[in-house]
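One chain of protein is taken out of this complex; the other chains stay put.
What follows is subunit A.
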Amino acid sequence: MSDQWRNRLMLAVALLLAAIYLFPLYWMYVTALKTGSAMFATPPKFLPSEPQWGIYSFVWESRNMGRYLWNSLVIALGAVSLIAVLGVGCAYVLARYRNAWVDVGLFLILMLQVLPASLMVTPIFVGFSQFGLLETPRFAVILAIAAKNMPFFVVLVRATFMSVPMELEEAALVDGNSRIGAFFNIALPLARNGILVSAILIFMQAFGEFVYSKSMIQAVELQPASVGLNTFMGPNTNEWNNIMAYATIYVTPVLAVFVLLQRRIVSGLTSGALK
């Protein structure tokens, strides 16, 4: 078999796998536009015959989605800022100093990453309620998300800092800068891309976070969009088109940002891998 045929076969396989992988997304977009009867038709229709475009404004208003999305945004931005401020310093130290204690620290950080949110939520809930943090539930969720995602961020950003040669900072020291100055002048600007990419990944996770928000935020007006989506769910749920319209509004902006930045994100993730 020639190379050309093999490449074509590979492409076909790749397209097939991508189609399977992206099918739920497609189904979401299509179902949102279907009428009630079209939704339950057998065999299913893959293209809506009478697209219901009005459904978006209906769902937006009836569910007060603006408020939900605002809450999601507040929580996601809060968590990302907290993680970025604390995590960058942590990652830098872990990248620059090697000793037994640093190894222990790295191990503990990776351990934290293993624990699932559904397991952590109960002790966190009890702890937060003791400290009275549940009085400010959105802040409590920000704190919980930060704790959950910090390890991921630290590990990624540490790799970025390790790709910045130590000699550059030493040159800055000899050139008259202080240790802290060399960090802000040299290491931080050179690690900027990696930090940005990691922050975007964290943002997208925090924007869709459900477990902590559902458990800690009782007041409807403070709940994020993920919890709002859950309010559709009941024993006799059948308004799939509304649910899909909600999901479309929720997911599309994040998806668009990801597609626009994907080149940078991929290169940022692999930048530390090769010298």
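The rule we apply is simple: a residue touches a chain if its C-beta (ideal position, glycine included) is under 8 Å from a C-beta of that chain, and two chains touch if they have at least 3 such contacts; residues count from 1.
The rule we apply is simple: contacts and distances are computed from a predicted model.
Peer 1: Under which of the names "TonB-linked outer membrane protein, SusC/RagA family", "FtsW/RodA/SpoVE family cell cycle protein", "Multiple sugar transport system ATP-binding protein" or "Heme lyase CcmF/NrfE family subunit" is the non-displayed chain listed in UniProt?
Peer 2: Matching "TonB-linked outer membrane protein, SusC/RagA family", "FtsW/RodA/SpoVE family cell cycle protein", "Multiple sugar transport system ATP-binding protein" or "Heme lyase CcmF/NrfE family subunit" to the record, the invisible chain is "Multiple sugar transport system ATP-binding protein".
Peer 1: Taking the entire complex into account, which one of A:D103, A:E135 or A:E170 touches the absent chain?
Peer 2: A:E170
Peer 1: Using the touch rule from the top, list residues of subunit A that touch the missing partner.
Peer 2: 165, 167-168, 170-179, 181, 186, 189-190
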